[in-house]
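Here the complex is missing a single protein chain, while all its other protein chains stay put.
Moving on, here comes chain A:
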Amino acid sequence: MTNNQTLKAYLLLLPGLLPIIAFMSLVVGMAVSQSIGFFNFSGADQFSIQSWREILSQDQFWRAFLYSARTATLSAILSVLLAYPIALWLRRPFPGSDLISAMIKAPILVHGLVAAFLFVNFISFQGFLNVALVNLGFTASPMRMQNDTYAIGVVILQVWKNMPFAFLIIVGSVRAIGDDILDAARGLGAGWLARLRRIILPLTLRSLQAALVLIFIVAAGDYSFQAVAGPTSVNSLAQFMVRTQADNGANGWNEAAVVAVMLMGLSLFGSLIVAGLTQLAVRRMRR
């Protein structure tokens, strides 16, 4: 490719790239500036690391940080673990496979908040599940499952909502693996596990990583699932950010901006770590 052609390629990218870069820079720049004392709605606009000191010294912030990291990791891994075998199963079309594929994607059409409220109604004290358990004689009285301490409800909702995305990303790369390669491996004596470890997983690694990264970022920034169905004894980072803004009067905006920057950091580095570890795991499995 000549220099002229390379330049043309970059110029063609510009209309798409510029708005993305502009909006990203605006958001990140605003959050970072506010976290260091600028855009102050209630005090002097000047450089200060007071908000950083205030937030990073709080146990509750670190609890929220670790909680978000944990639920995001768990949600990403479980979503991919569920989506992967289904994608493999639907690799070759069969009667009814399109219907199954469409049903798997259905949660994409339902807003997360709607799903969260439906879920809470389903598991609530007088909800369908409890009524069924009591009437079938499994329990003597209804169980309290709403806003459970271990965030099982949140992870269920995250997996329900994000598994279709993982499926969409993975199914394309699984279908792209040619039968010739798999037949050749089979011919050379590779069993199903060896074919999965040494051929399918390495060839679908990039899509696995993409699915993990996307789901991790979505789940790390979750507010709605956590606010409706999450434990009341711990906040997600997004929830903590809103609470910080609302609870801290004059300094609320600037302290919330610190949480926002840390949330962006978690999304960036957390997803990179998850993707890196997946690569390591797949490489080890190849051996």
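Please note the rule applied: a residue touches a chain if its C-beta (ideal position, glycine included) is under 8 Å from a C-beta of that chain, and two chains touch if they have at least 3 such contacts; residues count from 1.
Here is the rule we go by: contacts and distances are computed from a predicted model.
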{"item": "Absent chain [UniProt protein name; select from \"histidine kinase\", \"Phosphoribosylformylglycinamidine synthase subunit PurL\", \"Extracellular solute-binding protein\" or \"L-lactate dehydrogenase complex protein LldF\"]", "value": "\"Extracellular solute-binding protein\""}
{"item": "Listed residues A:T6, A:S25, A:Q60 or A:S97, member touching the removed chain", "value": "A:Q60"}
{"item": "Chain not shown: contacting residue from A:N4, A:Q46, A:N135 or A:T232", "value": "A:T232"}
{"item": "Candidate in contact with the missing chain, chosen from A:R144, A:R206 or A:R283", "value": "A:R144"}
{"item": "Chain A residues touching the omitted chain (full complex)", "value": "41-42, 59-60, 63, 124-126, 142, 144, 146-147, 227-228, 232-234, 239, 243, 246-250, 252"}
